[in-house]
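Worksheet for the structure shown next.
With one protein chain held back, the other chains of the complex are shown just where they sit.
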Amino acid sequence: MFQTFDQIFILLRDWVLGFLPVGLRPGAGVVLGVVAIVCVFPALFALTVLLERKGLGRMQNRPGPNRVGPFGLLQPIADAIKSLTKEDIVPTTANGFIHFLAPLVLVVAVFMGFAVLPMGRNMVLVDMDCALLFYFAMGASSELAVFMAGWSSRNKYSLLGAMRAVAQMISYEVILLLSGLAVVMITGSLSLTRIVEAQNQYTGIFPHWNIFTPWGLAGFLMYAIAATAETNRSPFDLPEGESELVAGYHTEYSGFKFALFFLGEYLAMFSISGLGSTLFLGGWSAPFSFLQWVPSWIWFFSKLMLSIFVFIWMRGTLPRLRQDQLMNFAWKFVLPFTLYNLMVTALWRFLGEGWQRWVVCTVLVVAGYVLLGRVSMRREHFGPRSYRYAE
Amino acid sequence: MLGEGILRGLAETARNFFGSYVSKQRYTTVEYPEVRIAPIEAARVFPFLVYDEGMKDGGRPEWEAGLRCTSCQICEKECPPKCIFIEKSKEKKPDAFGKQQFYPVRFDIDISVCMSCQICVEVCPFDSIKMDTQFELATDDRFGDLLVHVDKLAKSNSYYNSIHPSEASAIDHHREETKAMLAVKAKAAAEAAAAKAATAAAKPPAAGEGA
Amino acid sequence: MTPLAAHLLVAALLFAIGLAGALTRRNAILVLIGIELMLNAANLNFIAFWRYSPHPEALTGMMFAIFSIAVAAAEAAVGLGLVIAIHRHLHSTDLDQMNRMKG
Partner (left out) sequence: MSVIFWLISAITLGGALFAVLLKNTVHCALALTVAFAGLAFLFLGLDAQFAGFAQIMVYIGAVAILVVFAILLTRGSETPKGSVYSRYAFSGLVAAAGVFAVLGWAVLQSARVLPNEAQTPIATAQQIGVALVGRYVLPLEIVALLLTVATIGAVIVALHEKEGK
């Protein structure tokens, strides 16, 4: 019974495939999976936009949208109709073809990332050996789409926003990769399904999630910081800081293309949260051994939504960073600490089972965090500004 | 330690998040079209023209007869974004003090241009143009409804009293005083004229010249 | 034509295109682009030879390609750094103007 619920989507797929000739089945299976991803995540996007607006409102002691439908539940539909019926404006001096291509490339690159995320037991579209590498390769491609959007608009705000976005994404992608690498070192595999299976074990009632280890907790924190920056979310939303750059690289986009950028931004948030929960929060595994009867995909999506809620929470709390603060934080604190954490992870690996490694690694991680925080994030007295490239 | 401030901030927003469900006092907003905050007296949105009630001038409607505006066009000249358009009348009509004055045949304010600076109010010597508190002016007809004509602009003195009570009553008081002073002067002038007429019986008195 | 020969031909063409770009363009950045294309053509050869080699499990060609990718990244970083430094001196990236040894 519980088994059926756990595998309900797989069974559904197999049932549909049963009507097709045998030769078509593998291809049709992939197509069905793609269709499911393309339907589920935009729906989740609509829900998340509403949740974000309501949640942010509550954090600022406002009710948030509450007019369209009961409790404002139909707001996403109204938003969708609005953005689809708006005029699609392309600036006359814009580079039309690239301007058109940029949102498509972004959304496609982001969607590709979902292909390797295990969303439940046996629920992964492509079980790849190099899944993590594939994911980061797709993440790297979306940077180019951002640049294309900013450059082709022929607008200073767009270009500035795009350059900020690209510089930020490159800096933090290094951190994202290195913090993920710690997990790869322990699991010994780049395959995300293997990484989840390695965490799907229990001591007593507690799971072997990576976040419950000293290096995993540190890595997860660094991953969360880098993920926030990578998706251009507040407090790292400089590329689209409204007060400075209108809307950053998508200033010159309207109507459906703007909606695509918006969709791409949220999809990137989903996929990066999904990867984060796969790497550190045990993916689709249950938080306690006695809760294993709950379908695995429910756990995956609840972890995803929990991460999204943390994103919203951070957005409601923190003010935007300045560009130099952003870069200093990345290169002076987060990156060195992630590298240090990698070394601690290696130590964890070689200390073997036993309580010693818990003590040693905890002490090392905490000491490193405190020391590095003291040393590299010292308040500095800023002299007159110097402009390196804008002369 | 690094990150302490962030945690404290997160706790604060969490408190707001849950608190807004529990205590209604936390709400900083009202459900606008249904619930309204009483407008404050100093609120100002766009200008309007004040007319005195109870004035009769032939077949003219009340607002036209009592309009304080003498179409002196000072506001038109002073308006920084140039959103006031005035056309002066050819003939005169008596104002509230009984004096013959010009009146505006056309008085339009383009409220899509107006920036609510209140300079027209400051410069008006006749206490005629004042700031309104009406703000729900959205329309889908930019060139029709946002160019407000004199018939829409004219609003009664009692309306003015209702939106800006202290300011309006001060002005009313001043006008009553002026009126009383004028009456005394006119009386004196009439008496003097009568005495003059009695002695000379030559010229008719020029009414209202003392203003 | 065997698949290996086809891959080698494509790589040769790619190499020639890269060489042509590196030799004919004025802009220093485009010359670097040409060089990148040539390096990539070599990578394609390595991978193709690895795939059709009698002992693919030795991973020789694959390793060569991976190291070549890393070296190419380093080369691009240094090359573009040089272009930016030269641009700061001459206010141009035109290679035809870079005809003096003196800075």
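Should a chain be cited, it is by its letter among A, B and C, assigned in written order, with residues numbered from 1 in that chain.
We adopt the following convention: a contact is a pair of C-beta atoms (placed from the backbone, for glycine too) under 8 Å apart; a residue touches a chain by one contact, two chains touch by 3 or more.
From a predicted model like this one, the values you see are computed outputs, not experimental measurements.
*Asks:* Can you list the shown chains that the hidden chain touches?
*Replies:* Counting the whole assembly, the omitted chain is in touch with A, C.
*Asks:* Of the residues in subunit A, which ones touch the absent chain?
*Replies:* 98, 128-130, 133-134, 136-141, 143-144, 147-148, 151, 159, 163, 166-167, 170, 173, 188-191, 386, 388-389
*Asks:* Name, in rising order, the residues on subunit C that touch the hidden chain in the full complex.
*Replies:* Contacting residues on subunit C, toward the hidden partner: 1-10, 12-27, 29-30, 32-34, 36-37, 40, 43-44, 47-48, 50-54, 56-57, 59, 62-63, 65-67, 69-78, 80-85, 87-88, 93, 95-96.
Simple rule for what comes next: only the chains that are shown with their structure count from here on.
*Asks:* How is the touch graph of the chains shaped: line, ring, star, complete or other?
*Replies:* Graph shape here is other: it fits none of the named patterns.
*Asks:* Relative to subunit C, which chain's C-alpha centre is the most remote?
*Replies:* B
*Asks:* Taking the mean of the C-alpha atoms as each chain's centre, how many Å separate subunit A from subunit B?
*Replies:* 57
*Asks:* Contact residues on subunit A for subunit B in the complex?
*Replies:* 55, 58-63, 313-314, 316-318, 333, 369-370, 373-374, 377
*Asks:* What part of subunit B is in contact with subunit A in the complex they form?
*Replies:* 1-3, 6, 9-10, 12-14, 16-17, 19-21, 26-29, 31
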